[in-house]
Structures are given as structure tokens and as C-alpha cells.
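Removed: one protein chain of the complex. Kept in place: all other protein chains.
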Amino acid sequence: MGKTMKIALAGEGGQGVQSVAEILAEAANEDGKQALYIPNFGVEQRGGVSIAYVQIGDENIGAPKFIAADILIPLSPRAVQRTREHAGKNTVYIYDNSLIQQAEVNDHIVGLQYFDVTPPNPRSEQPNRDLPQDLIAGEPKTASFMTKSQGVRPEDIPEVKKVIAIPANDIAKNELHPRVFNVIILGAVIAATQILPMDSIKNALETKLGAKFNANPALRDMNFKALERGYELVHSAM
Amino acid sequence: MAEVLLQGEQRVFMTGNEVVAWAAVAAKADIMYGYPITPQNEIMHYWTRLAPKHGKRFLQVEDEISAGFTTVGGVMTGRKAFTATAGPGNVLMQESANMAEMMRVPIVYVVQQRGGPSTATVIYAQQETTLTCFGGNGEGHRLVYSTATHQELFDYTIKAFNMAWTYRFPTFVLGDGYQAKMRESLTMYNPEEKGIQLVKPVPLLGDTTKPERQFKHLRNTYNTEDELYKVVMNNQRDWDNMAEKVVEWDEKGCEDAEVILLTHGIVARSAITAYQQLRAEGKKVGFFRPITLRPFPGKELKEAIKNAKKLLVAESAYGQFLKMVQNNIFGSQIEIVPLLRPGVGITTEEIVAEYHKLS
Partner (left out) sequence: MQELEEDGILQPAMPSCWCQETKPHKFCPGCGHGIILKVLGEAIDELGIKDTMVFGCDIGCSLLSWDLFSIDTVQTHHGRTTPVITGMKRANSDIIGVAYMGDGGGYAIGSQHLFNAAVRNEKITILLCNNCNYGMTGGQMAPTTLPGMKTETTPYGRDVSETGYPTKGPEMVAAVAPEGAYVARGTIANVRQLKGFIKKALENQIAGRGISFVECLSSCPTNWRTNAKQTWEFVEKDMAGFFKVGELRGSEVKEG
């Protein structure tokens, strides 16, 4: 019985964890694997931490949520606090330890049932411009990557199998573009899980964003570079 | 939204709400009436996009009372009509479900349970179990399918239309917020290509294709106790006759099990994984899960537990399913250990941990 890989991603609204999870699950499904993705949703209030649960394996997948994650990726100090219960003895823990810039949350975000809830529904003529765009264009909805904050306190990191800190924010901001922050994370997940070839993810990105990539090939380069950067960061640490 | 060809078989990866919309198309549903409520909204969203392409209709009405009764009206004209709701909306829909029960209107409801009571959470629960099975001032003459996977959401939504139109009782597909919002894969198909005959709806009233028809008077009011008694007992007899033909359940390893894990709906996913893990460790554990909650597979459950010592009943409600179980196994000496978590999910780990506490 092949083991099902349990992945939990958590971050602030606007960091795009749900998009990462969705692309990951879709890529796994396309790759012929069993995959399940469930977002947490609710009347999220004022920048509630958003968690995405993804499971990938060869067998039918059981409960949609789980307690101990194999890979746990909290992307903000608050996400570190919120995901405590998902850290187990065998968890690989990846967090963002950017030095200069930490995502700052605009605390005005609402109680929307819809927001972190569902992948957007395309409109008839005007395709929904919400989530996928966070990857490449438009201001992230709620996070600004400009301001310093305290960052993750080392004492908050739970005891797990392995801890990997990556400066994804710094890299996005300084080397690439703030908006590919979550694509770096996606690359990191691929490296940590080793269950999907890089090409499947590239294909999935291509499916999602192909039209935009074709209109602006530089975007494709930027995204793929971010993906590889994220991959290397974790791969070299594993 | 994924484009699905309802020809041959197609593996798709989508949310449960999208699955329901596609299943309704596959079942040849004609019209949906609805009112927005989370976590069911996307059934409507997808249906409004699919409907015009497939020559179907949609009406958004002013609330769930209206959604329930417009659906009753639609069904009466001999169209496959359905509605979908959750939580407080399900409460309001019970009024129409009562009329449908009394008048034998084959209406289909899809319920994506959310936390209760009241508006509570928009997330998840199994707290609409009693309501969906028995809501109203009647005897609970309905059919209720409690699904656990996207494949089942698809299969049983199609079946719900068929069973409703065969037996003429209101039929519910009981899902939940997790099923509504999560994505997983399933195989879609055209039921007719698979040899599943779609039951043809017929008008109860207003068959405009037959102007020469004999007019009908339908009522749900009776003058005397005896009159009412006859009608209710007649329905009860029909319901009892239907029960053994439609009852469905799933069980594994109960023959030699000492402890049986008893769950329904999405919690059964946690239970089945727990069952597999524990069996792999050599533990004598069994798995039982009703798929129909109305009618409840009571006889089958009694049979399954007869050699076991303990029954671990887990549900995301405080004893709604448990009461049904107790009712149905009345007389059995088996010890029941409940794991009751109203409005929150139950993971495989939690069931395994509870199991280890038993011995």
C-alpha cells in the first residue's frame, strides 16, 4: 500500500496558498495519482490564516483533513502558531525566514464566505479575475510585501523531523517579483514531496496560465524560474 | 469549470458542488430552483452556466420556503425538478418536504450540511441528520442517501431522481460542506450508456399534452382522524415495501471483528482508513456504514454486530446518528462507545486513537 502524502500549507490571505494547493492537486491528478484538496473556509475575519490540505497518493484517499502532516508549510508567523497541531514527529517543516521583508497583512480583510473558499467560477464572457491572477499580475489582495515585521520566532518552531527555512519572500522581492512568491513555494513543495516530476507542475501552470504566458512569454520565464528556485532551495536542504 | 462530455467515461477532478450540477444534467433534470447559501452556492453557480447549454432552466427565488415549494410545483408538472440547500435553508425546506411526503411528490433535495444550530458555521457538520430524516410533523417518509465520496455524489444524485420517481417519496442526497468544497477525482458517465435506465417523470397535474385527461384533485387536508389514518398508513405500507428494495450499506470485516467502527457520510472515509490501518496491524476490527439513513439498514447492522463486543460510533454531531443506531439495534447487548464531535471533522487519527482507548 503506497503511502498517501499529506501536505498542509498555511498563510495569510493574499499569499496564495490556496492557489498553490490547487495547482499541486490538479497536477497530481493529471499525473494519474489520487489527489484530494480541501481549503479551509468560513466567515474568515480580518486576515484569518488560510490553510490548504492536500493529499496525494496511489490509493483512494480517506478523510479530507488530517492532524499530522508529512509536509507542513506555514508561511507567516501567525500561520506557524495556527498550524501547531499539524506538526508531528515525522513532519518536514518548511517556513519562510526572510530577513528584510515579511508579508504584512492588511488587517482590513473581511468576513467573506467566498474569498478563500472556492476556486473562482469563470464568468461567461469575463473570466473571473481573482485567484490565478495573484500569481502573476495585480496587487495581492491582502498582503503587502513592503514592511518589516518580527518574523517567525525560533521558539515557535515545533519539534519535527526536519526544519527547512527558506527566504522565499526575500527572493521574490529582490530577485524575481513579489507576485511569484507562491510559485517559489510551489517549487519547494515539489522538492519536499518528490512525488511529482517538475514537468507535471509546469504543465499544470501552463494549463492554468497558458494564455497569459503566450501573451507575455516573460511571465512564463519568471514563473518557471521561481519554481526552480523554490525547488533548489529545498532540494539542497533535504 | 471543466467541460465534461457525458459520453463514454471521463475521469474528472472537481469540487463536490460541481459534481452535483453535472450529475443533475446526467440524470436529465429539467429545472433547478434555489436560494443562495454556503456551502451549496456553487451547485447553483455551475447549474446556471450549464442549464442554457443543455436546454434546462433555473429560477432563483426569494427564500428556501419558496425554493422548496416551487420545486414541488415543478415536479407536479412532470418535470425532474430539484433544489439544493444547507443548514438554516434545510430547516425552511422541511415545510415543502412535508407536503411532498403527504402528497407523494418525487422531489429531490441536495443538502450540503453546515454547522448548526442556527446560522452557526458555513463549513461542515453532520447535524442535519435528524432534520433530513425526520424533519416535520410526519413520519419521515423519505429516502436519504448519505454520501462519502465524489463518485457517490455523482452516482447517488442520479439515483435519487430515479428512486424518487419510482417510489414517489421525497429523496435527499445528504452531503456536507467538506464534500461541497473539496476536490477529488471521479468518473463521470452517461447513465443510460451504462444500462442505468432513467425513470421517466410523469405529470401529477396539468398534463397539457392530454387535454382530454380526467382532472385530478390533490389535497393534504383531511376531515376526520380515520381518513388521515388511512392515508398515513397507506404511505407507511408503501414506504415499508420500498425499504427493503432500496436500503444500502457498506461493511467490511464484521464477521470476526471485536470492535466495529460505525459511521456515515464523509466520516466513513476516516473510518475505512482507520479500519485498513488497524487490520494491517492485525487488530480484529470491522467497518459498517449505512448509505441510506432512511430507510436505515437496521436488520443488516444487527446481523453485522452480532459477534462483536463493542461498537465505536463516530459522527460530527452530538448523537443524532447514534440515536438512530440505538433505535435500530434495540435489544442488542453490545457496548456502544460514542465519539461525538458536533460541527467539526473527524480524522482517521482520531478514530484510531479512540480505538486504542477501548482496550
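Letters A and B mark the chains as written, and numbering starts fresh at 1 in each.
Simple rule for what comes next: contacts are C-beta pairs under 8 Å (C-beta built on N, C-alpha and C of every residue); 3 or more make two chains touch, one makes a residue touch a chain.
Keep in mind that what you see is a predicted model, and the values were worked out from it rather than measured.
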Task = Would you indicate which residue among B:62, B:212 or B:281 is in contact with the undisplayed chain?
result = B:62
Remark   = Across B:38, B:70, B:113 or B:235, the one contacting the chain not displayed is B:38
Ask   = What residues on chain B make contact with the chain left out of this view?
value = 34-38, 41, 44-45, 48-49, 52, 58-60, 62-64, 88, 118-119
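Operating definition for what follows: only the chains that are shown with their structure count from here on.
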Request  = Starting from the mean Cα coordinates of chain A and chain B, work out the distance between those two points in Å.
outcome  = 34
In the complex, chain A residues that touch chain B = 1, 22, 25-26, 29-30, 34-43, 60-68, 113-114, 117-119, 121-122, 124
Key: chain A partner contacts - residues on chain B that touch it in the complex   = 1, 13, 15, 17, 38-39, 41-42, 45-46, 49, 121-123, 149, 177-178, 181-185, 266-267, 269-270, 272-274, 276, 280, 345-350
